[in-house]
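With one protein chain held back, the other chains of the complex are shown just where they sit.
Up next is chain A:
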Amino acid sequence: MLGEILNTYYLQIGSFILINIMLAISVYVPLSSGQLSLGSAGFMGVGAYTSALLTIHFDLPIFVGVIAGALAASILGVIVGIPSLRLSGVYLAIATLGLGEVIRVIFVNWDSLTKGSVGLTGIPQLGREILEFSRGLGFEPAMIGIRNNQFVFLSIFLVLLILVIAILWFVIRQQNSRVGRALQSINMDDRAAESMGINITHYKVVAFTQGAFFAGLAGALFAHVIGYISPADFSYHRAVEVLIFTVFGGSEVIIGSVFGAFFLTLMPEVLRFVSEFRYIIYGILLVVLMAVRPQGILDANLLKKFKFKRSKGGVR
């Protein structure tokens, strides 16, 4: 019964949606303090390569690799974040875009470690490791009536879902805390914020590093879901794609990033029946949206309306 509902194709798309939500959040967090970062593809690549290399060469468990990947990306985020804070607006965007390209070029040229543009094969797959682990505990997928590969993709999906919920919980909590208020005030006017005694350097680095951490985490998970990475996966196309998730969904509220990533990942798949035209439709949709609703589909006003209709509370 359960076995018929769980289609691996849907679970696979679901997994990519969740990874893209993490990436969209990694753009959203720095953006909520007024920093436009296009380095998400680069940080994602650092996370992916770190985790892949550690698990391939040192046989480390995947969760150690993923954490190491995310930490490596956030360390890089601190190192790059501190000097780049002298920049703002488009200048920061260009600097981070450049950073992403530099990272990609390093992956291309560091042949002995990364195998250049051919990429890394044989990365341990998250779902299969979970399957083996649970078999070690005496659990067989057949016990709950599903096939092995359904179990593999279901477990990936659930792990990602838990992580995304945890990240969302963390970011929403942070927004309603002192840190979040500080970030918001920097976003509105950083001079005014500074004169109110907010240490803007500190908070900006915090936001930027969190973005790098989430991107690195998403990248590491991407590597273990797909099982193969090459520098082409982390080109500036990816950075722009991730930025579009956030801008499309609405960059003022976190739920906008989630919606954007969900909608824009699902759409090319849903549009498969028109084959060659699907990216044309995708493009037209973006143009129309930017023309009629430059702030993105969801914004604070829209959410407020929903709040009136429902009870108070609701999501932010």
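FYI, a residue touches a chain if its C-beta (ideal position, glycine included) is under 8 Å from a C-beta of that chain, and two chains touch if they have at least 3 such contacts; residues count from 1.
We take it that contacts and distances are computed from a predicted model.
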item: Listed names "Aspartyl/glutamyl-tRNA(Asn/Gln) amidotransferase subunit B", "Alpha/beta hydrolase", "Branched-chain amino acid transport system substrate-binding protein" or "Iron-regulated ABC transporter membrane component SufB", with the criterion being the UniProt name of the chain not displayed; value: "Branched-chain amino acid transport system substrate-binding protein"
item: Chain A residues touching the omitted chain (full complex); value: 7-9, 12-13, 16, 105, 108-109, 116-119, 121, 149, 222, 226-233, 266-273, 275-276, 278-279, 292-293, 297, 302, 305
